[in-house]
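Here the complex is missing a single protein chain, while all its other protein chains stay put.
Presenting chain A:
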Amino acid sequence: MKWFLHKLAMMFGADPRKAAPTEETDAAREMKRFKKTPDQVQKRKEIIDHEHQYPLVSNKWRNMRWASIILINAMFIVSFAWDVQLVEGSMSASRFLGFHMADPNAALQVFLAYKDLVLNLVIGTVTVVLLWWIVGGRAFCSWACPYHLLAEWAEAIHLFLAKRGWVKDHPFHRGLRVVLWFIFMGLAFGTGYTVFEYINPVGIVSRALIYGPTVAVVWVIFLLGVEIFFSRRFWCRYVCPIGLTYGITGAVAPVQIKYDLEKCVHEGECRAVCLVPHVLEITKMGYASDTTEFIGPDCTRCGLCVDACPQEALSFTIRGLDKII
């Protein structure tokens, strides 16, 4: 429980740390001890060398995810363009086959600014919260958010330039996102305007895709420029309050990424590709608390680590499924 609270605290900006001896299970302690024997260290070294010689490249989850983002946003576009009434509206609020859907972050701002509740908005928000709770809260970010896709492409450019030493990543403190979440909610309440929606690239991109380009898109291009030249994925990592709202939504979601200590060779391929690498600190030698564990609420379930891990130590799973079957 304490270990889970630590993972929750990490979502709110706490630095990752090793599992304390009191948080370790006996099995984990035993396995860590075993993994530190010279024989095992040598064996892992050989495995890693072999991997580097014959790298395996898989983009299975990434491709499915990109298809998902494109499909979801295409449904919005097509619904309006051809008047098929599949998903009317945009990312902030919509009707899916007539059922209300509302972005919980935008809905909360509207509630705080307007100080009144309309039943349709409550229904829409609850529906969305339940849907994304099942698949893992921040799964919204990596499986639906149109800005996420653009940011992934910007990230690829950033990494390409960084590899050649032309740009450098400037990290920020992750606690900023929490502070901004409260500031923007406070501003909505205090000023009576949905202030964050003015700079929200998700809303801007979604509306531009559906209703045609706007000047506001320049702001999104600027943000992508910052991500390419100054700070890797800075908006999603350190700023976006929507990510935090969905993170809370899916704190104890059924769909999880499971880490298997036994299979892991601790080379860190997963952390190199991750949007939120702090959740994968448990893959460092000696950090995990159990032989298998879920990697934490801030995870966007994007599956990049699952693709990246040559040992299949990380996998998609459904909480409690092993107990049912």
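We adopt the following convention: contacts are C-beta pairs under 8 Å (C-beta built on N, C-alpha and C of every residue); 3 or more make two chains touch, one makes a residue touch a chain; residues count from 1.
Keep in mind that, in the parts below, contacts and distances are computed from a predicted model.
Considering only "N-acetyl-alpha-D-glucosaminyl L-malate deacetylase 2", "4Fe-4S binding protein", "Chromate transporter" or "Putative tricarboxylic transport membrane protein", the record for the omitted chain gives "4Fe-4S binding protein", by its UniProt protein name. The chain omitted from view is touched by exactly one of A:M11, A:A102 or A:A154, namely A:A102. Across A:W3, A:F196, A:Y259 or A:F294, the residue that sits in touch with the chain not pictured is A:F196.
Checked against the full complex, the one of A:F34, A:W153 or A:F172 touching the unshown chain is A:F172.
Counting the whole complex, the residues of chain A in touch with the unshown chain are 79-80, 88-95, 100, 102-103, 106-107, 110, 113-116, 118, 120-121, 124, 170-173, 175-176, 179-180, 183-184, 187, 191-199, 203-204, 207, 210-211, 214-216, 218-219, 234, 238-239.
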